[in-house]
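For this depiction, one protein chain was excluded, whereas all remaining protein chains were kept in their positions.
Let's turn to chain A:
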Amino acid sequence: MEDLRDIWVYLSATPLLHLTLTLAAFRLGAWIYTRSGMNPVLNPVMIATILIVAILLATDTDYQSYFDGAQFVHFLLGPATVALAIPLYRQFDKVRRSALAISVSILTGSLTASLSAVAIGYFLGASHDATVSLAPKSVTAAVAMGISEKLGGLPSFTAVLVILTGITGAMMGPFLLTLFRIKSWPARGLAMGTAAHGIGTARALQVNEVAGAFSGLAMGLNALATAILLPLIWTVLFAA
């Protein structure tokens, strides 16, 4: 038994263990998702996250040791965001033709996302910290954390709320869009990217290239719009 413990201690100290865990958990999540015919409710990020949290809690591993390994996956978020330029370029003609419609829709979506989240949190009695941290929940994580800090929220809590929002949006979005008879791929993509940032975009990209391109665009523009507007609105609302 002593040997096994030594091996465990050794493995826990290398990034390999938690890197493998992350990939394996996601692989399983993706397998379930694909087997279900890409049913949005069986979101692979959600399955993988639940699985990994359960394993970490069961093995009494803290998040920092996990992240030491998983950071290599996390790092690729930046390059993947840059890579969204390619689907966007492929759909540039469509984007250019409806530039005004896109801008107005994203602006409306940005305000809906932040104001409704704050209003619901406030009226249902969430703590001040939680309410403030909810405000930028639909914005891609890096920007959302910056906004949260500016408003006096908790950036690391905001990051988690952002991921949960993305999962929620990717799970409910396709169903809601169909329910409201929104069939055009640009509109579906724009809605997913505005409400559910990169996770919504990942789902949109899998379903349709046009939706993916519009979703990536919406993610970027929503980040920009919210980062500029929300601090201004906040000052007007709470400084008076």
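Methods note: contacts are C-beta pairs under 8 Å (C-beta built on N, C-alpha and C of every residue); 3 or more make two chains touch, one makes a residue touch a chain; residues count from 1.
Basically, contacts and distances are computed from a predicted model.
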The chain missing from this complex carries, among "Gluconate 2-dehydrogenase, membrane-bound, gamma subunit", "Thiazole biosynthesis adenylyltransferase ThiF", "CidA/LrgA family protein" or "ABC-type multidrug transport system, ATPase component", the UniProt name "CidA/LrgA family protein"
Over the whole complex, note the residues of chain A touching the chain we left out.
22-23, 25-26, 30, 43-46, 48-49, 52-53, 56-57, 63, 66-67, 70-71, 73-74, 76-90, 94, 97-98, 100-102, 104-106, 108-109, 112-113, 116-118, 120-121, 124-127, 129-131, 134, 137-138, 140-143, 146-147, 154, 156-157, 159-161, 163-170, 172-173, 176-177, 180, 182-188, 190-192, 194-196, 198-199, 201-203, 205-206, 210, 212, 216, 218, 220, 223-224, 227-228
